Structure formats: structure tokens, C-alpha cells
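Here it is: the structure, laid out below.
A single protein chain has been omitted; all remaining protein chains appear in their positions.
Take a look at chain A:
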């Protein structure tokens, strides 16, 4: 006779490098219900707007997450710039796109590595992280930081990239593309990987939409939604099409991230071709007043920075809605009815980032 038991999963778990806790109600190795528990690394970063002036808060906004740090900083800056009617120079917008796409590549390669590790494919894990090093090297050479770039600024960007370095980056990316193709043969066509991912963690397009999934979780369920289509920064001047897969399973979400790597390389190449000369920042004076919802596409999905100014150097309110927050309800849905052994793989496919989630 079967009996219901509750299996605690996390917050410290060997396959999940994030402090996410799930109470799994299990019956005969089948998960009947998953109850998420968060709150292990809350840092109170949003409250710091009352202590830090709005130009210095960019550093705090960047430190919300260690993976998509540049995009967090950029999204915050976009909010302030719109509130204060600051027109960012065109070159700065292109540089923002380049660094955003580098961040995406870095995040996706990191995730692919962790995902391979979660499946038990150690060699593939090392291969993905080896390629990620090239991306990190380019980021450090251009911004000075491997994971925390510190290049976003209200009114533009802090650093410029010389045209020689841009050409060198494009050449390096072509090398990465060749190696990525070899790696993707294993990720997308290997039978052991397919058997581990196909028809697992199903999320129908209707459920994904209704539960508010974002990013690759949504696009893996055949919904073409991407904030980059709105044309923030310089995306409106580049050819961009979202990567969509119709599998609605773990394999589809993995494939979206894998194919987005190639899309990012194409975007960076196009941005380098089209980048204009000129200044990289404008001087911002005054104090922000008003409110704005700033949106951007992170590697994990849509991020929203809500900023509200009250006419002083400190903001009145700063609120962040991160993609992991939006992907938790779809995760709970995916986990219902799955095998206990598939829980780590399914949880990893939403690319949980608890640092972002709790701030």
C-alpha cells in the first residue's frame, strides 16, 4: 500500500548550487506536489536606495546577481534615464548590447555546464566551462571585471572598447562558434542526453503563459516572447528574432539556451559592424522625480526594475521583479507528477537564481 511522504530537497543539495528549498510530497517515487521555500539569502538590497544616492546605487543594482550583473545595472540605469529624460549616446547603447550579449553567453554556458553536471555528464560540464573562460576573458579585457563588470552608468557607459579590440573579439567569437557546434552535437543529438530530457517536465504553452513564465522557460513552450523585441538599448537597430522551441519539455528549454548562444554571437557581430563613433556618456545633472518600469531581457528571462524618484538624490522606492520569481509557479506545475529522480533536472531547466530572487 502506497504512502505519502515529504522529501525535503535543498536548500543545500549536491546538484543544485542555489539555496532553494522544495518540500516534495512523494508517493511511490512520484512527486504529487512541490512546495517551494525561499528566504535563505535575503540581503535587503532594495532598501539601500534610501542610503545610497542614485548614481552610486548602480553598483548595488549590479550586485543583485553575479551572472547577469551588467543587465541589472543597465536596466536600473535605463529607468533613471527615462525618468530624467536623458538621451544616451548611440555608441553607449551599442556597447550595452555587446556586454549584455556577452553576459547572456556567459550565463548560458555556465548553465549548460551545470545542467550537464546535473545529468551526470562531467565531461560535458568541463567542456562548457572551458568555453565560458574565453567569454570571461573578453569581458575582463573590456570591462575590468570577470563577473561584476561595473560598466553601466546613468547617462551611458564607463568604458569604451577600441575598434581593434572589437575586431579581435569578433575573431575570438568565430573560434567559439566552431567549438560550440561540436559541443551542441552532444547536447542536442546524443541519445543519453535525449533520453534524460525528452518528455520530462512538460509545460504546455497555455500553462506557461497563464502561470507567467518568462525567458527560455516560456520560449521552450513555443511562446515567442522576448523583451529584446521591444527594442531597448540598440536592439531596434539590429536584426533579432527570438529562439523558440515547441517541445515544451526539458530538452526544448535546453535547446533554446543552446541556440541562443549562436543568436548572441550573431547579435554581437552585427553590433560591432554597426557601432558608430562618438561619445559614450552624457553628463547627468538634477534629481530624479517620477516613476518608471524598466524592462530588459536577462539570460533567464524578463527583469523589471521599478524606480520611483521623489526629487531628492535618493530614490523613494526601488523594486525588482526577477525572472526566477516569475518561473517558480511554472516550476511547481512542472514538478507535479514527475519522477523523484527527475526533480534536479527539471528544477535546473528554469535556471534558478536565488540571489536575484531574494535580493
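Here is the rule we use: a contact is a pair of C-beta atoms (placed from the backbone, for glycine too) under 8 Å apart; a residue touches a chain by one contact, two chains touch by 3 or more; residues count from 1.
By definition in this document, contacts and distances are computed from a predicted model.
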Protein that the absent chain corresponds to, by UniProt name, given "Glycerol-3-phosphate dehydrogenase subunit B", "4Fe-4S dicluster domain-containing protein", "Tryptophan synthase alpha chain" or "NiFe hydrogenase": "4Fe-4S dicluster domain-containing protein"
Contact residue for the chain not shown (choose from A:89, A:150, A:212 or A:329): A:150
Hidden partner chain, touching residue among A:130, A:198 or A:274: A:130
Omitted-chain contact residue, chosen from A:40, A:59 or A:306: A:59
Identified contact with the non-displayed chain, of A:35, A:141 or A:224: A:141
Among A:38, A:186, A:316 or A:332, the residue in touch with the chain that has been omitted: A:186
Positions on chain A where the hidden chain makes contact: 52, 56-57, 59-60, 63, 127, 130, 133, 137, 140-145, 148, 150, 158-159, 182-183, 185-186, 189-191
